[in-house]
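A single protein chain has been omitted from the complex, and every remaining protein chain is retained in its original position.
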Amino acid sequence: MSIKVTKLNHIYDKGMPTEQAALVDISFEVNDGEIVGIIGHTGSGKSTLLQHLNGLLKATSGSIEIGGVDITQPGVSMVDIRKKVGLVFQYPEYQLFEVSVAKDVAYGPKNLGLTEEEIDERVREAISLVGLDYDKVADRSPFELSGGQKRAVAIAGVVAMKPEVLILDEPTAGLDPKTHKDVLGMIKEVHERTGNITILVSHNMGDIAEMADKVIVIDSGKLVTMGTPQEVFSKGELLKSVGLDLPPITEFCNEIGINDTVLSLDEAVGKIVDLIKE
Amino acid sequence: MEKIITIDNLIFEYAHSEEHSRQLALNDVNLDIYAGSFTAIIGKNGSGKSTLAKNLNGLLIPTSGVVYVDGYDTADDDTIWEIRQRAGMVFQNPDNQLVSSIVEDDVAFGPENLGVEPAEIRRRVDKALEDVNMGKYKNKAPHLLSGGQKQRIAIAGVVAMKPDIIIFDEPTAMLDPKGRKEIMKIIAELHEEGITVILITHFMEEVIDADRVIIMHDGNVLLDGTPEEVFSKADIIKGANLEVPLMVELGDRLRAQGIPVPKGIIKEEEMVKAICQLKSQN
Partner (left out) sequence: MIRDITLGQYYPGDSLIHKLDPRVKIIATLLFIIELFIVDNFIGFAICGAVLAAVIIVSKVPLSFIMRGLKPILFILFFTFALNIFMVKGEVIWSWGILHITKEGVRIAVFMAIRLVLLIIGSSMLTLATKPLSLTDGIERLLSPLARFGFPSHEIAMMMTIALRFIPTLLEETDKIMKAQQARGADFETGGLMKRAKALIPVLVPLFVSAFRIAQDLAMAMEARCYRGGDGRTRMHEMKLKKRDFIAFALEAIFLAIVIIEARMF
């Protein structure tokens, strides 16, 4: 399983006076099992890109190959795309609607036309994958849960569709630091257990540095740069020019004159010890 | 310094009608807030920090105990509007606190409710919009603005009421980094102009500029003091499932490795200085 996006363009309101290019010649590849971080300031075109990967928006031109199938071709059915690619929107807890957690999580699998047994099995699996206790929450109303639990249920609703590519748009927005960590841990867990491709959009550079194998930077609908977190976060000036910051620890290490791109606190402590003891 | 808010033995319970159960949100809180100060209140979700904030302007009334704002008791119905004019509040969700579909009319909403003269409202609205750098958006519709811009409008709406105190209830929780920086800058400016600021947040980076930090845990005040004092007790903070600012964490780790950076450093500039000094000594 891999993703190959080639020369993807999207123009809003084509042919109207309000015409606006939202994506311009975006090309990138994602290998099997990778975690990809997409960064860019609000309005840079990140969300538009995500919605293309899930078939919610149609490309004006270009192709998106997922597992060898070009999903921009007219013959490809939506159900097939959604079996392959799951998309978790920002503040996903606002999409909960069923009377019980189990029923809400079952909504996606049901739409895929699975049998009752399959659905039940997937629901159980997904709920425990996101770190909740099935027996405790299955019959409760999703609306009585805490903020963090609600978000977990919403993510389970997409995980239960067993997508080979799981896309999460700002999965930690609005959470307190503890819940924030829990949700990141849960995403890692899901990634490791299912071996999916995970695409993560975040404003939190620290999270991206910690989680991603590959980072894609978007600005004004264009792909600005792409590479490992090491590579991307070594380009502090470029990131600043598109309104992005470095991870706080990276920034700090730059300031005290450590020229390597430090991405974690552990690494920073080691480098500072070396620096002083030299 | 003069006390502007006094909280005595404040207990607050939420009543759940369906189950007849009561949930204790604040358990005997005693605090004084001084005029002109910048107080940050931190705590995780459910620690009681938001409940405390809503008790400070009579949106919630103590189950027992008293809260005085500028000498007025928040439980007294007759003076509740005096309190709310003096203690303005900015909420978390930038969308759900704007009333009008035109920016300047929204900013005018508070002063209109207070019965201020039309010409004076006009002056206050223009001034407040300038204060938050949104003057040129005064005829725009809020839904066309970014989250940070909407939050600036919400602040202008409170500023136009000429409050002595502004309570910010997680004002940056739903904003992107750019919006967050804009709001923090405006809060610092308001504080400099003499407004008493109470900032409820769960972002550690936002509290290091405050002159007092209060950490709430399970409905109680866990720690209270200057940022240096509070963050020197990292073990207590971590015990309450909270994080400490990055520089505090880094300082602790470095000391554990035998690097003698001084305790009590919370700001990045200070840490940079300390490390450069140590480097030059060797």
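Letters A and B name the chains as they come in the text, with residue numbers starting at 1 for each one.
Quick note on the criterion: a residue touches a chain if its C-beta (ideal position, glycine included) is under 8 Å from a C-beta of that chain, and two chains touch if they have at least 3 such contacts.
Every value quoted in this text rests on a predicted model; they were computed, and no experiment measured them.
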{"item": "Visible chains that the absent chain touches, using the contact criterion stated earlier", "value": "A, B"}
{"item": "Hidden-chain contact residue, picked from the options B:2, B:78, B:117 or B:193", "value": "B:117"}
{"item": "From A:111, A:146 or A:241, residue that would touch the chain that is not displayed", "value": "A:111"}
{"item": "Touching residues (missing chain, whole complex) on chain A", "value": "51, 54, 56, 78-79, 82, 86-89, 92, 94-97, 107-108, 110-112, 143, 157-158, 161"}
{"item": "Chain not shown, touching residues in chain B", "value": "54, 57, 59, 81, 84-85, 88-89, 91, 93, 95-102, 104-105, 108-118, 121-122, 125, 141-143, 154, 157-158, 161"}
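The definition used in the following text is that only the chains that are shown with their structure count from here on.
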{"item": "Chain A residues within the chain B interface of the complex", "value": "41-43, 146-148, 173-174, 176-179, 203, 243, 245, 248-249, 252, 255-257, 265, 268-269, 272-273, 275-278"}
{"item": "Contacting residues of chain B [partner chain A, same complex]", "value": "44-46, 146-147, 173-174, 176-179, 202-205, 241-243, 246-247, 249-250, 253-254, 257, 259, 268, 271-272, 275-276, 278-279, 282"}
